[in-house]
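Below is one structure; the comments refer to it alone.
Apart from one protein chain that is not included, each protein chain of the complex appears where it belongs.
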Amino acid sequence: MDNNNNQPLLRLEHIGKEYYGNRVLSDISFEINPGEIIGLVGENGAGKSTLLNILFGNSVIHSTGGYDGNIYLDEKLVHFTTPHQALAAGIGMVHQEFSLIPGFSATENILLNREVLNGSLMSYVFSERVSTLDRSEMHKRALTAINTLGVNISPDMLVNEMPVGYKQFIEIAREIDRKNTRILFLDEPTAVLTESEAEILLSALKKLARSGIAIIFISHRLSEIKELCSRILVLRDGKLITDQKSEDLTLRQIASLMVGRESLRKEEKLIEDIPEQPVEIGDINETLDLGQKPKKKKKKKPALKVEHLWVDMPGETVRDVSFEVMRGEIFGIGGLAGHGKLGIPNGIMGLYPAGGKVRLFGKRLTLNRPRVALNRKMAFVSEDRRGVGLLLDEPLDWNITFTAMQNQGRFLLGIPYIFQVRNEFAMAKEAQKFIDALGIKCTGTSQKAGELSGGNQQKVCLAKAFVLQPDILLICEPTRGIDIGAKTLVLDTLKEYNKEHGTTIIITSSELEELRSVCNRVAIVDEGRIAGVLPASSSAEDFGMLMMGQNSNFVGGEEVNTNEKEGENIA
Amino acid sequence: MIGKFIKSAGWPRIIIAAFLLGLFIAAPFVGVNIYTSFNNTLVRFGMNGIMVLAMIPMVQAGCGLNFGLPLGIIAGLLGATLSIELNTQILEWLVKFGTQYKYLSFLSQEFVTAYRQPIGFASAIIIAIPIAAVLGWFYGKLLNRVKGDEMMIATYVGFSSVSFMCIAWLLLPYKHPTMVWGYAGRGLRTTISVEGYWLRILNDALAIDVNEHLRIPTGMLIFFAVTAVIVWIFMRTKTGTALTAVGSNPEFARASGVNVDRMRTISVVMSTILGAVGIIVYEQSFGFIQLYMGPFYMALPAVASILLGGASVNKASILNVIIGTFLFQGILTMTPSVFNSVFQTDMSEVIRLIVSNGMILYALTRKVRA
Partner (left out) sequence: MIRKFFDIVANNAVPAIFILISAFAIPLSGFSASYLVQELLTRIGRNSFLILSLLIPIMAGMGLNFGMVLGAMAGQIGLLFICDWGVVGIPGMVLACLIGTPIAIVLGIFCGHILNRAKGREMVTSYILGFFINGVYQMVVLYLMGWVIPITNPTLLLSRGYGVRNAVSLMGIRGVLDNLLPTVIAGTEGAKQFLNVNGANTYLLLQIPCLDGAIRLPLATFIIIALFCAFIIWFRKTKLGQDMRAIGQDQGVSHSSGIPVNRTRIIAIVISTVLACYGQIIYLQNMGTLNTYNSHDQAGMFSIAALLIGGASVSRASIANVFVGVILFHLMFIVAPMAGKNLIGEAQIGEYFRVFVSYGIIALALVLHAWKRNREREAARRSMRGDK
């Protein structure tokens, strides 16, 4: 599928983007020819979605000050400010979330807002909208689009009665039906498909490409990318790292390019104060004890033991997860967004329906009961700060002390179970203590949590957890949406807390480097299962391979070998 | 500064407050006695205050405005009618208790006869509260199942319970001659006078006569104040705090180990009980128990009052209740007297409709945090 035309279909020149002074994309240049399939890979936050948003003219981009650089379609400069302009220019997009009307048939969805209309007098007098639909013609067109994909779906089937895979095909059929579609973006289209469905999709895409449509394909399944795409672009930290023919890259190379190595060096400074030891899974306890309080030395029991946990958290389904966390350890859970890493702590804390066995210091924990989890001296910092973590309309002292008040009966005056009034003085005092200790910037304990900046809100969430004096602290995305200075502060606070109190901490984060800098061990979650648990000192590409669902390549002690490869140059 | 004030208070409130102020200023010029107006406003404030207070628990727990207040009112009406129906029995029981138990020996025949009216009033409230609690509990369970649609369903639960009670008032075996229809000997009358039972029992207690036009109903105001303080303290208990958190962010509350549905039920029970007590206080001042379709639209003024006082669909305080009730009742009393003097016509009904519903509309169309 080489370039058989003289001019590229789409050409990007030095595309860049800043959100509120925060550069997320810089100097991206590449071109796509008709009929070409390009694979776009990168970690969460590498800039993939921002790039898509720019190309698709999403209003987020326009409302935050536009982008740098130029986009040429057919060598003509274009600048989309709404998705509709992009659609009109022939750019189609299949999103990760389905945008289908559930009660409509396949036909109605494929032709949504592009229905075939019968001409009538009324439409001249009033508007096109009072013309009736030409159902038989619509049916024909839908059938053509579905057939192009090479799948067998009845155009009259209702979307809410379809298996998930079909919905994905309907989405794609909708873009195909658009007569002028020449470039198609697919964002993780295979994530919800079964293996055989995914194969059908891949061959359908190849067929489409032969008809001259250019495709940009995003997937975390590297083998798929390699099979399907002629060229692979790797994004990392908002930069285009690689633009190569897919034959020239091995899976391992792609993984390591994605996760990166120069950033690792930067990270090593952060790691310094953690005792770095070659850790082997077998005797993790001994290794850990070096960095922890000596009195914990004799304890061989794990603090938390999870067996076959499943969690029904929308968008973060956990299918079958087993792991152990040692006492006093900082344990990291990483992986791509949507693969279930967030589901694990949320499930353990009882916030979403869950099953399986969880043992806390050897004793079984009742799942699905937040109150029980809290009473067992676990504390939780949610990834959804504004949605779950905070009472935005209430003052800081409420936010910080509420959980402790309700579960441990602190900050109350009166007789338990009969009459207890909150002790606002004690609440404010405790809140003030944490405001000082964590350096929360606010006007006082009575300021509303919603008025603080992201970083300070995160510190309030931490304070809320610390007040509980937990044995185990579960933290999700501790640095999401906060600026760099606050990031370091939050991570340092966690490390310090772990050192001072010997608290076991489980951090879930999308930022692998962050996990590697703070944690002793990191588990990588892939499609609802643990792909592997590695010591934090393992090489970046090992983590990368795990994230990309290539864990089959990992057996036995291979990870030890990979450590030696560090520093080698790949290209 | 002024802009910020307007923004936080909202245009409708400012317009209405200015309108009321205008009415008070205009009153003396058109020959309306300011003392009489003030007197009426105070009395109506005391009459309606507790029913407005009934909005607080549900709003704070995130159940929205309690359009189902008539349910609480029905409990109050049952308490009121039963207290009259059973008046003699209750007094007899008390005397019996007085002779049986030593520490109740103050309950002599003389004592009971002398305090017949306060005892009647208290018994109305004591009967109404458990009824309200039971009704409120079921009502709360229902609202937990229909999260997101509470207000509309509350409205119709209120309406259907009122119309159901219409049938019940006809069929319930009340016998007391002052209450049932004279000719049929059964079926409660549409309005029942409480004269001789507990008419103006709170209004007249400790009342201060300032002049011939102004009589401060101290007892009723104290009763309101005490109820308000109880609500205030309740909102500060562990339960009250949890309840507020549920209204502020149910997910946060759940993650903090709070049983969200239980808190919501408690708030609905509280609200229903307050509604029951509220209507009894209203009736003792009004002088009549209004049955049948009487309680039908009683929720709307209460809802409008608390919104007028600055509450939103999900936040309300005691201060909102006091300001709102005063403003709303002030307009209701001032409009007829002033308009009557100026235009020789009573526009109060129209003004009431526009002000109260306009205020509710305004609150409903405010952007809420997603």
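Just so it is clear, A and B label the chains in written order, and each chain counts residues from 1 on its own.
In this section, a residue touches a chain if its C-beta (ideal position, glycine included) is under 8 Å from a C-beta of that chain, and two chains touch if they have at least 3 such contacts.
None of the values given here were measured: they were computed from a predicted structure.
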| item | value |
| --- | --- |
| Contact partner of the left-out chain, one of B:Gln109, B:Ser163 or B:Thr191 | B:Ser163 |
| Residue of B:Ala54, B:Ile119, B:Ile153 or B:Val268 in touch with the missing chain, whole complex considered | B:Ile153 |
| Contact footprint on chain A, counting only the chain that is left out | 83-84, 87, 99-104, 108, 112-113, 115, 117, 128-133, 164, 192, 310, 312, 314-315, 317, 319 |
| Sites on chain B contacted by the missing partner chain, in the whole complex | 67, 142, 145-149, 151-153, 155-157, 159-160, 162-164, 166-167, 170-171, 187, 300, 345, 347, 349-354, 356-358, 360-361, 364-365, 367 |
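Rule of thumb we're sticking to: only the chains that are shown with their structure count from here on.
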| item | value |
| --- | --- |
| Computed distance of Cα centres, chain B from chain A, in Å | 51 |
| Chain B - residues contacting chain A, complex | 233, 236-238, 241-242, 244-245, 248-249, 251-252, 254-259, 315, 369 |
| Residues on chain A engaged by chain B in the complex (per definition of touch) | 349, 351, 370-371, 373-375, 380, 382, 384, 387-394, 398, 402-403, 405-407, 409, 412, 414, 419-422 |
